[in-house]
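We show some of the complex, not the whole, and keep each chain where it was.
Naming follows writing order (A and B), and every chain is counted from residue 1.
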Amino acid sequence: MNEIFGNLLNPPILFFFLGILAVLIKSDLDIPQPIPKLLSVYLLLAIGFKGGAELAHSAVGPKMIFTLLTAVAMSFITPLYAFIVLRKKVSIYDAGAIAATYGSISAVTFITASSFLQDLEVAYGGHMVAAMALMESPAIIVGVFLIRKFTKDYGETSYGGIIKEALTNGSVVLLLGSLIIGMLVGEKEVVNMKPFTDYIFKGMLTLFLLDMGLLTGKRMRSLRNAGLYLLGFGVLMPLFNAVLGIGLSLLLQLEPGNALLLTILVASASYIAVPAAMRMSVPEANPGLYVPLSLAVTFPFNIIVGIPLYYQVILWIDKM
Amino acid sequence: MKPLKKIEIIAGAIESKKVEKILKEHQITDYSVITGVRGRGGRGDRDGDGLTDAFQNRMLIVACPEEDFEKFKEPLRNFLKKAGGICLVSDVMWLNH
């Protein structure tokens, strides 16, 4: 257990705190664009490639397929109950956007969890990376659908456009592409790429989380407008989703590593793909609300408390 | 030199792509774009930070005859009303060549 909560003494997490701290003390430390872009392209490429290399060894079995189906199903379902919880307290536009945010996933949270597992030397399947890619977009479509239905505004929005945008989203393309490439290239190439994709990975994640800390710190300021209800939502929604995720992992009889990753996918919330899509399809929703909520509440909650907590629960259940 | 209207549109990076579309739909093929513009307006602080360009603006600059502007004026106004951003129109002389 100590080892698990030692997660907090991990360089990536500690640099995340440093980033937040730097903003709080009004330091001028900053990591301007497009450095964060470079780091995130690197991380997606590396995690996808490693996942694909892993997948090349594994047999495609029914458990794998059910895991993927469950993952996709959750990204359709989560926005529905999230929307119900939200719509009484915020506008329909905001409710739909936040619902989509929580139905989708956070790649950095997933990557942090995979790094956490690696530190504990716990294995996980390459198909979990595919699950992540598949969960990124469906929630966007559900979110827009909910808004259209409840505002009865069937205006100019073409679902075709939204679906296309969701599927051709840069990070989905990069993740799935890297995954397939990792599967294709063969062992020798995987070894050749290791210094780049593996050895410096933790350092790159550390740098990225420093930047995420800076960003989180900045976005925290806008939370004042969010109100207690939403703040509570930002903590309780991932917890509720994690319970679901752990339950589903139990049903699917997943090994602890895969169980944690499925749980973290369900419990995490998007702050990249969804905001970009929402701004275009639902400009009425307030990005000053849904971005800080997922970035400055749910993201830190998941990487600091969530990952070790969920994993501890998974181990307890596993031992029962 | 020839008198033209200069139209400067500052809007969110994502919305600006839509503005470019509106321009194209009205046969405005020539214009310039400055990316990475920060700003504050009715829709809060666009501080340029973040992993997407959701908190960034762009500035589109179009120099065109007044009659061309008249064509896309209303669609643009409608779009900006919904999506935010400003549009400033001024008189310029074009050093033609």
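The rule is short, and it goes like this: contacts are C-beta pairs under 8 Å (C-beta built on N, C-alpha and C of every residue); 3 or more make two chains touch, one makes a residue touch a chain.
Only a predicted model underlies this, so the values are computations on that prediction, with no experimental measurement involved.
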item: Protein chain stoichiometry for the whole structure, using the labels that appear; value: A x3, B x3
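Convention: only the chains that are shown with their structure count from here on.
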item: Centroid spacing, where centroids are CA-atom means, of subunit A and subunit B in whole angstrom; value: 34
item: Complex contact set, residues of subunit B against subunit A; value: 12, 14-15, 17-18, 36, 43-45, 47-55, 82-84
item: Subunit A to subunit B touching residues, read off their complex; value: 33, 36-37, 40, 214-215, 218, 222, 271-272, 275-276, 279-280, 283-284, 286-288, 291
